[in-house]
Every structure is written in structure tokens, then in C-alpha cells.
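Notes for the one structure printed next.
Every protein chain except one is present and positioned as in the full complex.
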Amino acid sequence: MPGCVMAEPERLLVMIGVIARLLTGLGHVAVGASSPVPAAAALVARELGGGRPTVSILGSESSNPFTDGGRELFDCAAQGRLDAFFLSGAQIDATGAVNLLGLGEPGRLRRRFMGSFGAPYLASLVPNVILFRTDHGVRTLVEKVDFVTAPGVDGRWLVTDRAVFRRAAGRLRLVSWHAGETPGTVRAATGFAFETAPGAGETPGLETAAAAELRGPVEAVLREVYPAFAAQLA
Amino acid sequence: MPGCVMAEPERLLVMIGVIARLLTGLGHVAVGASSPVPAAAALVARELGGGRPTVSILGSESSNPFTDGGRELFDCAAQGRLDAFFLSGAQIDATGAVNLLGLGEPGRLRRRFMGSFGAPYLASLVPNVILFRTDHGVRTLVEKVDFVTAPGVDGRWLVTDRAVFRRAAGRLRLVSWHAGETPGTVRAATGFAFETAPGAGETPGLETAAAAELRGPVEAVLREVYPAFAAQLA
Amino acid sequence: MTATPAELAGVIPDGATLALAPDYSGCSLATIRELIRRGARGLHLVGLPQLGLQADLLIAAGCVAGIETAAISLGELGLAPAFDRAWRAGDVTVTESTCPAIHAGLTAAEKGVSHLPLAGVIGSDLVGLRPDWRLGPDPFTGEPGLLVPAIRPDFLLFHAAVGDKAGNVWIGVRRELMLAAHAARRTLVTVEEITEQDLLSDDLWAAGTIPALYVERVARAPAGAAPVGLRGRYGPDRAWLAAYAEAAREPATCKAFIDAWLRDG
Partner (left out) sequence: MTATPAELAGVIPDGATLALAPDYSGCSLATIRELIRRGARGLHLVGLPQLGLQADLLIAAGCVAGIETAAISLGELGLAPAFDRAWRAGDVTVTESTCPAIHAGLTAAEKGVSHLPLAGVIGSDLVGLRPDWRLGPDPFTGEPGLLVPAIRPDFLLFHAAVGDKAGNVWIGVRRELMLAAHAARRTLVTVEEITEQDLLSDDLWAAGTIPALYVERVARAPAGAAPVGLRGRYGPDRAWLAAYAEAAREPATCKAFIDAWLRDG
């Protein structure tokens, strides 16, 4: 369960800060299953933005504006009314492709995860898809995924518990590394080769205002949808 | 407005009786726009059948079980969940085809009526489509319609204020004539040639029980949807 | 987010494609009046799936270039008189449709696809009036199949009972309005009242609510659906409607009737 293998809490807070900043100014952000870190980040962005972006958390009763059933998120994306979504994967590769399905050859997997969810659809229809992993390592960040649940595109972000990447000219490049890491330690923990983006540096930490929101109104929502995660942050 | 050019009330009662009998034993009957006679007949059938068939009257607030918007009637028909529907037309021809759109050549009509409504769809998906006209005459019952809103099929019924027809071997045949008519008077008032079905005779009148329902619970519903028609029957 | 009907009318530019409900759904006559007042021109109306009084008034006032609809009428009162006159004069183009084809076109727009397959209809001469519909073998069954293109109106305009401060709008069972709000680029709504409650906070209300996500502006307009009426609130003004049906038969009496209506509101 990719989104729930947890890094240390302080690393998660850095991730939440990075993602919340990426969401600033957007109109509508949705968060899918097994995505506690993006859920926290989206809620922080909403609180700091005075209610904008609108945040739709699947599986939440209190933070889900949809009233037309399970299809509405997908229809909404196809209408151009969803600005950002989040994807993780058992594997993420150098091109930003994600694999949610399993390991082995497509059609003859030797291990199967939960399934594709809406990733193959949302990845191609939502303008800002943010990739995330909370356990950056050589087995999760690979040169090439075994199964392409969704391919990558230039401009796509990957946020992990060690670093931030963005795709340019077909491959992910290192944009920043979190406190305690260096480009070297990130490289050693990553299963694909990468270049460092111009101007790369240390990832800014979670802002004080954001941290306050996270302890306040955001936590209440998280407790409903991701109780184990909320307990870890608290 | 085909359904609302009214015959004498006693002729309408005969029509209501005929149609109510055709609906006996069905599960779900829907009534579209501008169809007061079928609406009355369906409600009579429902009262006599102890609540069966379910009757859906479009435009009614009290007798419409649909909760998924305007599309539901059509989806319901496509699912095989609608057993009977009613169609009238500015013209009905010897093959049971109906024309709701207008007079003249298709694409260059010289007169236009209200439009096609759902007729082209429902006529092909609902097993029992009952045609009706309350002003049987040579200009409405024609050899060939100017515009085929919906083609006819064998087995289809036509109920008018003078007689009852049913299609066999590609053409409508006279099944019964109402009190006061004969096969000859019906023939003189009909714009297409027809044969008389074996066993044809006078149309039975509205049963006493049906008449009682019509004066009671049915009238209340009719007053909501078809106030002018309800006043005429009262 | 709240506005006035005149402001809503000001948002809709000349030449826009405007989806309107039939008389039994939610009709924003309050905004139609303002569209006529501001002298809107060249509108293309889409019936959901039919058109009624709103369309006939706009046509009478010269606001309309074309309509796409399964039908246009005044219901039990018969043909839409101003439309009938405009159609005979060739002043309004008609894209002939049938109810499920309009629902399918809106559903295609809702789902971001170019078209939807449509059951039935083949065998009707209607197909011959729609060169933009496609006939061909169904790729799964091999049977004759019909494909209809997406309908994505620039605007949806309707009237509902209740809206809230966030812009959520309760439509109850009038679900065709939700489909149309998903399909349309922009949705403008008038409501009887603006409630203090959050319509999405209680599932009983939320089940019949279009989220603010799809709603650009909401204006308060008490009795905004008069004279056609609003389900669960007030019925049609039958005397008004009969008087209009009579007056609208002739251009001079039609104009006088509408002028009086504009003055009264």
C-alpha cells in the first residue's frame, strides 16, 4: 500500500509543505484513495487560501462536494473542472510513469497490488498530477516500471520523503532535497539516474502558518478519513 | 396539438376503456406529453389492478416515480423496464407510422407541429406502443405520412374516437367500431383503405368499475396535469 | 457570489448557446425578462430536452437565431405562437432532435467524449435531418448503430427553490438540470431563497444539490419562475399563460403583451 508506508513525521511535514505550495492558486483539487499526505497538503492549501482550492477527498463525508456518485470525479476531470490530482505507485520510473498494478510482466504479474483505481484516466485528463512516495528507495524509484498504469509527461512533479523532482525533456530531474539529504544521498537512494535542475537546493520546510492549520482544522478531517495517519502526525 | 383536439366526452370514455383493457397485466406504463386520454386510461388500469401497472406520467408531480431526471424514462425503456407507451401524431398512416413533426417534404416542411419528443426512440424500444387520435378523420389518418417520426410494426394498436385498429401483415385492420359507428362510417372517415379483422364487432363501452375510478382517484391526478381535459370529463 | 437577474443576463453575450429547461423543470423567467430588456440577439437555445414559454418569449422579442430541441410548445395550450411565426418566416433555424438524443449529447459533454451511441431512433426520418449524426455498424454487435455528437452549451440558465451562500443549488428530482450543469461551460441560477445552511452538509439536501463547483453565479429572485411555476412551490398562472397564447398569435398584440410584462416586473 504505497501511500501508507510511512516516513518519519518530520519528513511527511516537509512533503505536505511542498505539495501545499504546488496547489496554491488552483481552483479544484481532488485526493483519491490511500493518499493521506496529499490530503493533508490539499487541506492546508485550502485553509491558507481562504477556502480555495476546493478540496474533494474521496471517501470523506465532510470534505467531498460530489453529489452524483462515484463517476462525478471522473466526469469532472473530463470537463476540465479538476486542476490537480495525486498518484503514487508501487513503482515510479525515470520518465514519471507510475505502476499501481503489480510486479512482473504485464499479463503475468508475480505480485499484485490493489489495482489501477482511476489513475489511467486521471493521469491523462488532469493538468496537474503530482506523484508522491513516502518511502523513497531504489526498489520504488526505478529506471523503468514493470507496468505502465499511467505514463509521465513533461512538467510532472514527484515529491518523496527525501526530495522533489520534476520532469523535463522526458526525464525526472532533481529540484530540491529535504533537510538531512544531499544530491548524493538522494542519488544513492534512487533507482534511476537523474540530472539536477538549474537552481536546485534544499527543500523549504513547512511554514509556521501551514503547521498551525495542520494541527487545527485539517487534523479533524484527517482523523475521519485517515485515522492511522492522523495519529502519526499528532 | 393532436392529443387535445377533443371528441365528445362519451367517445373519450370509450377510448379510455379500450386503452385501460390493453394495459391490464402490464408492469410499468408511461404517459408522455399531451396525452390526457392515455393518462386517464393508465390511471384507471392502475386503480383496477390494485396499483399495477406502475404509471409514470411525465409532467406530473404526484404520479411520476422517476428521480433521475428527464433521461430516466428513456433509459428505463432501453433497459426493458417500460412495458407500454402512447403516441399520437398529426398524421397516422396505414402502416401505423406516425408523423409528429409537420406537413410537407422532410427538410422542407410547410407546417411544423411541436416536434418529435421521444417518439423516434420509444417507438422502437417499448414493446407495447399504443397509437391514439381523438379526432379520427381523413386528414389525420392517411395512406402515407409526410414524415416518419416513428415507423409502425405488426401488432401495434390504434385507438381513435371512432374505432380500434391493429396492424397485421404490414397494415392496420379494423378490430372494432364504437357505438354509433359502423364499418362503413369508419371507412368513410379514414384516409387509408383497410380490411376488417376476423371477429370484429362493436367496441365494448367503459365498464362501471372503470367509470367509478375515473370519477374518483383518477380525476384528482388528471386535474393536476390536464386541467382542461379533466374539466371536459367532469 | 449572489447577484441579480439583470447581472445574470449581462453575463450571457449575444450569440451564446443557452440551455433552457422546459416549463415543468426550473425556468428563470426573471432572467429571461432581463435578457429581453437588454435586447439580447443571436442566441442559440438548447431544449432540456424541450423548450416552452422561455423560448417563445425570447423568440418573440427577437433574441434568438436558432434552437436545438426535441419539441417546442406551450404544453396543453398548444403550439408556441411566436416560434411558429418565426419558423414560417425563416427567422429561426431549427436543429430537430429527440429527447434521448439531447440527453445523450449532454452526457457525452459531461464525460468529455465526442459522442455517445444512442439506442432506437433508426427508422425515423429524423435521422435524415441530422447530417451530424452518424449511422454505421455498431463495433460490438455489428447491428446498425447511431452516434450523436456531444452538446456543450456555453450557458445553462435555470431557476430553483433554494441556493446557499457557497453557491450550492438544490434542484430536488429535477436531475436534468444537474446533467446540463455538468455539460454546460457556465451555469447561472436564480433561486427563491438563499439559505444560511450549507446544502452539502446534510445528505438529505445534498442528494438533490448541484455543488457550487458547477455554478458560476446565483441570484435571488422570489417568484422567479412565474408564470410557469416551480415544482413544490407555486403552480402556473393559467390565466396569464392563456392570455399570452392568445396575444402572441399576432405580432402587434404579442409585442404589447411582452412590453406590459417587462413594465410589470
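Lettered A, B and C in written order, each chain numbered from 1.
What we mean here is this: a contact is a pair of C-beta atoms (placed from the backbone, for glycine too) under 8 Å apart; a residue touches a chain by one contact, two chains touch by 3 or more.
Computed from a prediction, not measured in an experiment: that's the story for all the values here.
The omitted chain makes contact with just one of the residues C:16, C:119 or C:194: C:119.
Per the touch definition above, the residue from A:86, A:132 or A:147 contacting the chain not shown is A:147.
Note that of A:20, A:44, A:92 or A:122, the residue touching the chain absent from this view is A:122. Screening A:10, A:61, A:154 or A:195 against the full complex identifies A:61 as the residue touching the chain left out. Although one chain is not drawn, the whole complex shows that of C:111, C:220, C:238 or C:255 it is C:111 that touches it. Counting the whole complex, the residues of chain C in touch with the unshown chain are 104, 107-108, 111-119, 134, 136, 138-141, 145, 147, 149, 171-173, 175, 203-208, 231-232. Where chain A meets the omitted chain, the residues involved are 1, 4, 33-34, 58-59, 61, 66-74, 77-78, 101, 106-107, 112-125, 147-151, 226-229. The omitted chain makes contact with chain B at the following residues, 28, 54, 65-68, 74-81, 125.
The rule is short, and it goes like this: only the chains that are shown with their structure count from here on.
Contacts with chain A and chain B are shared by C. Central chain assignment: C. Criterion: smallest distance from chain C-alpha mean to the mean of all protein C-alpha atoms. Averaging Cα atoms per chain gives one point for each, and the point farthest from that of chain C is the centre of A. Rounded to a whole number, the gap between the C-alpha centres of chain A and chain B is 59 angstrom. Our note on geometry: chain A versus chain C, Cα centroid distance of 41 Å, whole angstroms.
Residues of chain B in contact with two or more other chains: none.
Residue positions 178 of chain C are each in touch with at least two other chains.
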